[in-house]
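Pasting a structure here, questions to come.
For this depiction, one protein chain was excluded, whereas all remaining protein chains were kept in their positions.
On to chain A.
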Amino acid sequence: MARAVTPARKATVTVFAWGVGLLIFFPILWTILTSFKTEAEAIASPPSFVGFDWTLENYSTVMERSNYFLHFLNSVVISVGSTLIGLLVAIPAAWSMAFVPGKRTKDVLMWMLSTKMLPPVGVLIPIYLIFRDTGLLDTRTGLVIVLTLINLPIIVWMLYTYFKEIPVDILEAARMDGASLRAEIIYVLTPMAVPGIASTLLLNIILAWNEAFWTLNLTAANAAPLTAFIASYSSPEGLFYAKLSAASTMAIAPILIMGWFSQKQLVRGLTFGAVK
């Protein structure tokens, strides 16, 4: 039963939602603000919100001290690369599990998810040793491999749930309409699966972009992505909050912008009222 939406209730909900939203966004906002302060202002108490001397000094220092573009490029290669390879493996896997499930399909899915419940640090040593012996340490290839494996369960699960929502009736209708397997895939399956694949792709790029455990532990300089670039400013040599903030802002900006432009795609559903 739909409850009546009174103006008072609506206002309460709106205020609440904004409150939660701001609470979540506040650390990011604070980071961005701090990146424009001097080091002294960054630790001043009480802190000032906007009434400080805005400066770009931190950004130029960060750009001088480290090779931002190398890290940026590493992040792009690692996150996009691992996601694309993951999709390549996961699409057929999720496909067969969704459309020709066997007796053990549910168990396989649960098992894959259960691997995400292990603390990654549990396998850090073996993976580190393998990487050392195979020369994969501090290489983009190595990170692409690790992140592909780390995110594969999530990719398969997401795709599986999307594919599950494609009504089998529609595929059968195509068969009745004389479509060959090829035509069925091109004209019916793919257009219906693409929104789900796109959402999965975007979300996994974001996850891989932000992944910090493996990227920090398996890189030194050459393959270090932006997460490592941020970490390099949180050294104990002294308090560099403003520079740390500037580095963080530069690291999250690309993904934030990408997320902003693709939010519609990220939340979009699959079917538009074909069935019932």
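The rule we apply is simple: contacts are C-beta pairs under 8 Å (C-beta built on N, C-alpha and C of every residue); 3 or more make two chains touch, one makes a residue touch a chain; residues count from 1.
Just so we're on the same page, contacts and distances are computed from a predicted model.
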{"item": "The complex's invisible chain, by UniProt name, from \"Acetolactate synthase\", \"Xanthine dehydrogenase family protein subunit M\", \"sn-glycerol-3-phosphate ABC transporter ATP-binding protein UgpC\" or \"Methanobactin biosynthesis cassette protein MbnC\"", "value": "\"sn-glycerol-3-phosphate ABC transporter ATP-binding protein UgpC\""}
{"item": "Of A:I170, A:I185, A:A231 or A:M258, the residue in touch with the unshown chain", "value": "A:I170"}
{"item": "Identified contact with the non-displayed chain, of A:L137, A:I150 or A:V188", "value": "A:V188"}
{"item": "Interface residues of chain A (partner: the chain not displayed)", "value": "167, 169-170, 172-180, 183, 187-188, 191-192, 271-276"}
